[in-house]
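The complex is shown incomplete by one protein chain, all other protein chains being positioned as in the whole.
This part shows subunit A:
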Amino acid sequence: TSPEEFFKSGHTNNWAVLVDTSRFWFNYRHVANVLSIYRSCKRLGIPDSRIILMVADDMACNPRNPRPATVFNNANNQINVYGDDVEVDYRGYEVTVENFIRVLTGRLPPSTPRSKRLLSDEHSNVLVYMTGHGGDGFLKFQDAEEISNVELADAFEQMWQKRRYHEVFFMIDTCQAESMFQKFYSPNILAVASSKVGEDSLSHHVDPSIGVYVIDRYTYYALEFLETVTPGSKKTMGQFLEVCPKYQCISTVAKRTDLFRRDVNKVLLTDFFGSVRNVELLPDSIHLQNATLHTHSEDSSDVKSDKPLSYAQQFPMPV
């Protein structure tokens, strides 16, 4: 596409919110799911500063992990999706329904650091990926609480009201996942789910050396598709929505395109998964007069303190 067409897509930056909601060792595959999607997003260009990664449990440093500091998504291929440059923004018990809603709506306490905020604006395309255990109308967080589809729809409406997104691509890989996007009513949301209401999403294969399933079916086939995508690729979202037919996934992949204004067959995959920039050449510049550059001498006002520095008392001992 020529640079003129970039301006037609309406977005100038990309964000990703990737959430894994399950805890415990036997839910290893959910952590592998979300880290694999994280790797794909990074490879296609979205920087860490614009990815919010929420992982509910620590598999890499789990005492039951026979290969510490690694998480694999395939028993054979051995790609370490944890790597040494992963940046998890919300970890362990910080992954709660309240924090997730606060991230989406922006109602975070003022002390929240920048890396934990979703600073999207009206020109941002946001990819939201959720995985874990779900049911009809809810998604389980941390084995203790749930987020309902009504709350999620309200959160997206809050985002729309405050112009915090241009378009959203919502991907969910859980059981009965379709129910989570049924209540959406805000415009410009494209949604895909790994199973319909009443169906379970199944996992793909087990790694005999660790004894747990390492990836889910829908995410496995989605990744297979994403591996063929390069940052300059022309593949469309329409092709992505057809990934994992019933004979591969066993559950039926459901999608929702009625809220999305553009034709999915004309939308590039990199509009959501990558970060292709618009550029504008500068034909001419203003002309400045030569100004004399004054070199700064050492500021004599910075008086060097003579007091020697020391560490503060770590444990206030009784004198």
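As a working rule, a residue touches a chain if its C-beta (ideal position, glycine included) is under 8 Å from a C-beta of that chain, and two chains touch if they have at least 3 such contacts; residues count from 1.
Please note the rule applied: contacts and distances are computed from a predicted model.
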item: Undisplayed chain, where the name is taken from the UniProt record, one of "GPI transamidase component PIG-S", "Mitochondrial intermembrane space import and assembly protein 40", "BOS complex subunit TMEM147" or "4'-phosphopantetheinyl transferase domain-containing protein"; value: "GPI transamidase component PIG-S"
item: Residue touching the undisplayed chain, where the options are A:98, A:136 or A:227; value: A:98
item: Residue among A:21, A:125 or A:275 that touches the chain left out of view; value: A:275
item: Listed residues A:76, A:228 or A:292, member touching the removed chain; value: A:292
item: Where the missing chain touches subunit A, by residue; value: 2-3, 6-7, 10, 12-13, 45, 47-49, 98, 101-102, 106-109, 113-115, 117, 119, 121, 123, 158, 161-162, 231-232, 275-296
